[in-house]
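Here the structure is laid out as structure tokens; the discussion comes afterwards.
Missing here: one protein chain of the complex. Every other protein chain is in place.
Up next is chain A:
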Amino acid sequence: MFYREAGQYKTSYAADMAVFPIRQDRIGLAVILFTAFVLIPAFGNQFFLSSVMIPTLVFALAAIGLNILTGYTGLISLGTAAFMGVGAYACYKLTTWFPGVNIIVWIIASGFVSAFVGAMFGLPSLRIKGFYLVVATLAAQFFLQWCFGRIPWLVNYNTSGAIEAPERFLFGIPITGANATPESRYLVVLGVVALMTWFASNLVHGRVGRAWMAVRDMDIAAELMGIRLLTTKLLAFAVSSFYCGVSGALMVFLWYGSAEPEVFVINQSFLILFMVIIGGLGSLVGSFMGAALIYMLPIVLRLLPAALGVPIAAATVEHLQFIIVGVLIIVFLIAEPHGLARLWQTGKQKLRIWPFPY
């Protein structure tokens, strides 16, 4: 009734090919952005901002990175956490070498370091596919994690073996370090994530994205059509690692504040892979939904008994939460094997013909 495109006429090809062709979608997006940029920082409390929103956004960015590789190009990777680590350690080294340069510049620059490392580890993807590629990226995960723990130069020879985010400013306001308020950290993370999502959206809807999807669907056919596999696959690895690297730098500098090598373990790679699979392969909005489901849901479940006044021990809640999240993941996947993004799409389709379905 409310959600349909009747009466919205397209008068140009550009309007017809827009990412959001329906006006209601554009309004919805504006509402979401307004909520994220204005309402949440204005009304959200500290816990909600720093323990719910910032982590979810950071993981969503990493999930977008992995989605570019796995969802759009069809190359499965288990090295996500390691590439996030590359970004984090690169950002640490860069900002300790040149403390005068704005931290945002270094966060983005560390993405390029990660992109380079990612492209290196992407080289085997030209010869191997599927499970064999998984093993190659697994090697990247273990090798890089080993480097984080064993090369003291990476941590500036700290005896604790950890990297600490020093205090850095943006427009005179601290955004990293202990003095940064959750609001300022949240806005910086949100700004970076929103910009990079916009960029990714343009990328996957353009020539590059179509090349990726062609390779994903059948690489021999893509090659016959004139798509060069070498550049396409390596570009996918580079862009994916760029996103993961930036998300890793955001994670350490604007969320954790300090990190040990154990932060970037394989479990984190799996976590992000689950976010991508449950959110929906080959969908940007799915990356956000997957991150929200996997990261927010356990927090909500943990808070639920206390909020309702049910006295349950913290450990029991933890066990219950494992069970419930596990069951929910299975339920969602049975309801829609293509992930939450497809569920969302189906829902919108239903809404268009509501209340008179045929």
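Everything that follows uses one rule, which is that a residue touches a chain if its C-beta (ideal position, glycine included) is under 8 Å from a C-beta of that chain, and two chains touch if they have at least 3 such contacts; residues count from 1.
Just so it is clear, contacts and distances are computed from a predicted model.
Chemist: Pick from "Putative tricarboxylic transport membrane protein", "Wzt C-terminal domain-containing protein", "ABC transporter permease" or "Cytochrome c oxidase subunit 4" the UniProt protein name of the chain that isn't shown here.
Modeler: Options "Putative tricarboxylic transport membrane protein", "Wzt C-terminal domain-containing protein", "ABC transporter permease" or "Cytochrome c oxidase subunit 4" narrow down to "ABC transporter permease" for the missing chain.
Chemist: Considering the whole complex, which of A:I151, A:M218 or A:A306 touches the chain not shown?
Modeler: Among A:I151, A:M218 or A:A306, only A:A306 touches the chain that is not shown.
Chemist: Even though one chain is hidden, which residues of chain A still touch it in the full complex?
Modeler: So the residues of chain A touching the missing chain come out as 44-48, 50-52, 55, 96, 99, 149, 156, 158-162, 164, 166-167, 177-179, 255-263, 265-266, 296-297, 299-300, 302-304, 306-307, 313-315, 317-319, 331-332, 335-336, 340, 343, 346-347, 350, 357.
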